[in-house]
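The complex appears here minus one protein chain, its other protein chains still in place.
Lettered A and B in written order, each chain numbered from 1.
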Amino acid sequence: MAVLVKTTINGDSVEYACQPDESLLDVLRNRLGLTGAKEGCGTGDCGACSVIVDGRLTCSCLVLGAEMEGRTLETIEGMADGDKLHLLQQQFIDHAALQCGICTPGFLIAAKALLEKNPDPTEEEIRFGLAGNLCRCTGYDKIVRAVQAAAKEMRGA
Amino acid sequence: MSNVSTHIHTVHLWGALRPLVGGKESVTSSARTIRELFRFLAENYPGVEAHIRRGVAVSIDGRIYRDQWDTELPAGAEIYLMPRIPGG
Partner (left out) sequence: MPLDTSLVRKPFKVIGTRVRRPDGIDKVTGRAKYGADAFAPGQLVGLVLRSPHAHARIKKIDTSKAEKLPGVKAVVTAADLPDLTAGDRGLRDTLENCMARTKALYDGHAVAAVAAVDMHTAKQALKLIKVDYQVLPHVTDPDEALKPNAPLLHDDIFTEGIEPKPVKPSNFIKIAEYGHGDVEAGFKEADVIIEKSYKTEQTHQGYIEPHACLASVSPDGTAELWVTTQGPFVYRNTCAALLGMDINKLRVTSSEIGGGFGGKTHVWAEPVALALSRKANRPVKVVMTRDEVFRATGPTSSASMDIKIGARKDGTVTAAFAELRYQNGAFPFTWAEFGAMTAWACYDFKNVKSVSKDVVVNRPKCAAYRAPSAPIAAFAVESTMDQVAQAIGMDPIEFRIKNAAKEGTKSSYGPVYGPIGIGPTLEAAKNHPHMKAPLGPNQGRGMACGFWFNFGGQTCVDVNVTPDGSVTVAVGTVDVGGSRASLALAVAEELGVPYDQVRVIVADTSSLGHNDMTDGSRGTFSSSMAAVDATRKAVQTLRERAAKIWEIPVDEVEWMDGHAHAVGEKHGNKAPLSVKEISAQAANTGGPIAGHSEIVADGAGVSFATHICDAEVDPETGRTTIKRYTVIQDAGKAMHPSYVEGQYQGGAAQGIGWALNEEYVYGKDGRLQNPGFLDYRIPVCSDLPMIDTQILEIPNPNHPYGVRGVGETSIVPPLGAIANAISNAAGVRLNHIPMSPPRVLKALKAKKK
């Protein structure tokens, strides 16, 4: 039996029906066309499916679509303000912090969640804050630098 | 035809090809291009053609050519046949 869910995604109210065993990631990708969240593992190890649920960084492959009733979701598709990129997005491009780009949405969401909690992180705090996201292309160097630059800019420094 | 003699190369072979040329490490050829060389080998040494089909790379003075069979074999150049390597 399908479950009917009413939720808010990137500021829009959204209604969907899903199976009780369907992950939020599958709902986002297959039912709502929000394919910015990626499935890299399906077991919460790679962070490519990261979204923010009620302010909390979440692997969307590890929660059910049916659990989202009344919640507020942020996905990569809502990160930019219209044609104005979020500072993190801009810094990722400027620092060449992506190669293949498959992990990029997850990193941006995780970095946003990190900077909301800790606007002035040390390099070590950034590295541990992003340790739930796997990148196989960059060696993380340029990702860390992009987050440092964005954090500095967001603090207005 | 006077300059043919200057175009005699020693063509070194990697291990897998040596049994096909009677156990020698190299053969001599007057081929002027990779294509001529491959034709010479196929005509004179049965079994080499199968390797050429599978992929043979040619090192000319240390630089490795894999595809361009029109590439010239300059007089005096060191010619080395190698297996064709895949990449990642």
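The criterion applied here is as follows: a residue touches a chain if its C-beta (ideal position, glycine included) is under 8 Å from a C-beta of that chain, and two chains touch if they have at least 3 such contacts.
None of these values were measured; they are calculated from a predicted model.
Of the listed residues A:Val27, A:Ala48, A:Leu64 or A:Ala151, the one in contact with the hidden chain in the full complex is A:Ala48. Residue-wise, the contact with the chain that is not shown comes from A:Leu98, picked out of A:Leu57, A:Leu73 or A:Leu98. Even with one chain removed from view, chain B keeps its contact list with that chain: residues 12, 14-16, 19, 54, 59, 61-68, 71, 78, 80, 82-83, 85-88.
By the touch definition given at the top, chain A reaches the unshown chain through residues 19, 26, 29, 34-43, 45-46, 48, 75-77, 79-80, 85, 89, 92-96, 98-105, 108, 124, 126-128, 130-145.
The rule is simple: only the chains that are shown with their structure count from here on.
Chain A and chain B have Cα centroids lying 55 Å from one another.
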